[in-house]
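Every protein chain except one is present and positioned as in the full complex.
On to chain A.
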Amino acid sequence: MASDVREQAHGSVASQLHSSEEDRAFDMTTSEKVVELLNQAALISTEEKLIVLKQVQELIINKDPSLLDNFLDEIIAFQTDKSIEVRKFVIGFIEEACKRDCELLLRLIANLNMLMRDESVNVVKKAILTLSQLYKVALQWLVRTKSVSDMQEACWDMVTQLKEDVLALLDSDNDGVRTYAIKFTESLIITLSPRTPDSDTPKKQEGDISLDKIPKDHTYIRYDTLCDEGKLALEQLLKFMVHPAISSINLTAALGSLATLARQRPMFMSEVVQAYETLHANLPPTLAKSQVSSVRKNLKLHLVSVLKHPSSVDFQGQISTLLLDLGMSQSEISRCTPATVQPRKRLHHEPYVEGKRTKMVEDDDDKEEPAPVVTPKPSSSSGTQSSIDLTAEFLLPLLNPENVANLVLISMVYLPEVMPASFQATYTPVESAGTDAQIKHLARLMATQMTAAGLGPGLELCKARDEEVKEEDGGMGESSSKDPLIIRKLSAVSLGQAISVVGAQQAAYKSPVTEEAPQIKKLPEPILPTTQPKAPGASGRKKVFKLADVVQPFSEAQIEKLANMAIKRILQSEKAIAQSGMSHVRVKLLARLVTQFEGGKKNDLLQFILEDMRGRSELAFSLLFHEYNEYLGQQPSGSLDSYEHCLFTLLSGLQEKPEQRDGLFTKLVLEAPVITDSALEVIQRYCEDESRVYLGMSTLKELILKRPSRQYQYLNVLLNLSSHEKEKVRSTALSFIKRMYEKEHLKDCIEKFALTYMQFLVHPNPPSLLFGAGEDTEVAASWTEETVRQCLYLYLSLLPVNHCLVHELAAVYTEAIADIKRSVLRVIEQPIRGMGMSSPDLLLLVENCPKGAETLVTRCLHILTDKVPPSPELVERVRDLYHKRVPDVRFLIPVINGLEKNEVIQALPKLIKLNPIVVKEVFNRLLGTQHSEGSPSMSPLTPGELLIALHNIDSSKCDMKSIIKATNLCFGEKNVYTSEVLAVVMQQLMEQTPLPILLMRTVIQSLTMYPRLAGFVMNILARLIHKQVWKYPKVWEGFVKCCQRTKPQSYNVLLQLPPPQLASVFERCPEMREPLLQHVHAFTPHQVHSIQAHIPASVMAVLEANSRKPEPEPQPELHHPEIIEEREVCCDEAEVATDLFFCFVMYIRV
């Protein structure tokens, strides 16, 4: 059958094998199947071999154990397999097999022994693991058998031998093997020690054998031997732990093992805790930094797990000290401490804090009546323990400051060059330096070291075991005298922190409040249960000191008073402490203390700070930060009230102080963790103070820029200040805002604010907001210049920076009432000028000119062109506006100098019809006689051309009186219209046909202004005669008038007139005739002669004629009084009304 299978196996690949084997699984016996599988296993690869072998194991161990014996040898044969994994499997198989049938140990233990010496460490490790199981199995098996055979003896001997071998492997070269050996040792110690009621045994190991189950009268197994072996193993483990070059992995494993031991066998707790202590004080120097931290983590973890065990009660002192050193907080520690301390019937180990007395009594007990179950403690370890205690006791009184200082100085010499990693990682500043607890801790640390080095009185004492009682009597005396000391210290500490606070050294300052807590909580527990049972035994020789008997608790008021006084003393000791250079400690202390108290003390301290803010700023900051810390500590339910109060008081104090120039306010604001609303109000008040406005706002600005989370709130404060009624405050705020406006993220907010304020202008009444808080009731107030400005300050200062805002103004303007409009027009000059006429937005505004905003636009135009000639773009826009949308000629005025000549001439009729003041302005612009000096006149018209243009205005388009007034304006400008200019004008006018109506008026005017033009005028007159001036009635009239004024020069001209016209002259001015006649008669003969030639007889006839002849051309409406006479003309009423406003627009100068 087997050969069959083999044949088949030969021809098949593995996969086929599997399927075929499954096919036949039904009709094969288990035995056949095992054979087949084993045959396969011999031939296939390791991977599959393992699978197959596992199947075999399952079959013969679990399915049909009767087969186990049959196939044992076949499977064991694989122990020489090449593959490590297969060899490991064999070990696993041995374990399972032996657990199934202990008898097999006899056969298999030797194999295990062999595999234990395998060349592969992996196999060795597996063997160690298996041995830790089989050791228990073997022991149990032997204990069960009453009569032990030789075979069994040999087997057990081998097991023992193997055990020794594994223990020896603690010194193996291989780190991993050592780790397994440690775990083996752990389980060995557990097995070889008795389980006690307080053992913390895992459920699955409930049934495992341990020393307490071994009968003392067994034929072969010796209880005592095993017990000693267990102790020896523990010693080896402990020794292993203190090896200075232990690897971190081994250390971790050993730490865990010890914790397990302590929990499962509390009798070893003392050794374990001590080992932990020793390790903590002597971390191997070979560890790297991360390893140190890992080891410390483990140490902490295991200490906590040990601490949780109820039996740890006697070691709580040591454990808590260690845990504190490892960085655990007192509260965490007390959480892990077992809540109820069960009063233990027997104390096998002396408590830490308690004096020698208890222990001595206990030790005596141990010796006299050993517990039936519990093994007597190994004397060596007990000796070590007590010797450490003894040495510590011995050292304690010696550790006075002087000695310690000497020790430190001496040991300086031995310090290594480089700080070892272990020290660096474990070092924490000694928090409780100088306190009793710390001195005790130190004494114990030193005692540990000394005992390890074989020094110290404790060790000597233990060596002389029989003398111990006497020796310890001495120690007892020492301790009894010390007990009250401890308690007194405690009472002081628990009742008033003030006592140690004032006069004490640096150490006492550190943190009295936080340190007291642990002592109060920790110490009473070990003291009370141990003192009481002791009392009767102490035979009344010593009265037990109980704190409660001798002191009364203070009343609330007393406590309060004492605390107050203490704080006061600290406050007042300012100078003394400053001299000692410890002021930072004082500051910290005060801040901490006061933060924890309510009310009065806080105010006292704040008052104190404010008395000399500069000198005590450090205290102020410290207090503030503590308050904030307190708040954070109470998250999420904490309230900021206390912090707010503190900050508010400090800031207001600073704000109210008259002179404070060193930026303390700024510093406080900027360093405060949170600016509360009330603090912000103080800042605002600070900013409103004219003398400090700059500093205040710089602070505010810093806040805005550096505290982005609430920057809009801060910004709002600043924005509100921008409409402040105090000019200095306002302008400073504006300049700050302007700078901030450049920041992209603040831009929107600022802009919005400005626009909101401007929007107020459309309301019928100014909003109460403008009057500041508290005046809300006064709603009915009307707009004043001031309130309007208030709404615009910010906007106007932004305008030159952001031109597009101008459109908003236009929108508001159209809706606003007239009063506001006027104010607006008054205030925009500066910003509009700042924008300049090239601003695209301004041009756009001009182009669009919203309905109702015409005056605004005009005003803008005026402001822009006031000092500079208009740009072509602007002219273009205005021209468009004028032609296409609003044909109001007044738009053209500002840009008139930019227009074409003919455009001006076209517009002239309309222009001169405007209000005289406006007309004057127009002419000023045209004539370049503006107020501005130096700007080159770019007028499209020369003065002469202008005057001519005026003369040529079609009288149908414009009434004469306006034209006259316009020309009068021209004549008013004597500097421009010089005699030369006028001469040219007259010349040109005279050459026109038909003659302009106003020609003669201008001539007369010119003559009046410049009498020396008389000759030229005569010339003109003469030429007019040629042009038959009498055909133009009005001109003719002027002509006559002119002649009349210019007599006698005009006589010659008159004489040139044709007789009918001359007659007409005389008709108008009869008084002229006589002088003219005389003039003719007065001619010298020579003159007569020449003149005669010129004076026709007809003329003479007219001259001499006395009779009145009918006029050739009667002219009924000859008199045009308006033309000739310069009367004040009264304009149309309506026109005046519209124009007045316009004049206002042009002439306001802010």
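The rule we apply is simple: a contact is a pair of C-beta atoms (placed from the backbone, for glycine too) under 8 Å apart; a residue touches a chain by one contact, two chains touch by 3 or more; residues count from 1.
By definition in this document, contacts and distances are computed from a predicted model.
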{"item": "\"Large ribosomal subunit protein bL32m\", \"RNA polymerase II subunit A C-terminal domain phosphatase SSU72\", \"Collectrin, amino acid transport regulator\" or \"AP complex subunit sigma\" - which is the UniProt name of the missing chain", "value": "\"RNA polymerase II subunit A C-terminal domain phosphatase SSU72\""}
{"item": "Contact with the hidden chain (one of A:Q55, A:N298, A:Q711 or A:S962)", "value": "A:N298"}
{"item": "Absent-chain contact - pick from A:N111, A:Q205, A:N720 or A:N924", "value": "A:Q205"}
{"item": "Contact residue for the chain not shown (choose from A:I109, A:L134, A:V159 or A:I182)", "value": "A:I182"}
{"item": "In chain A, positions touching the absent partner", "value": "46-47, 50, 83, 85, 121-122, 129, 132, 174-177, 179-180, 182-184, 186-187, 202-205, 248-249, 252-253, 256-257, 259-260, 289-291, 293-294, 297-298, 301-302, 305"}
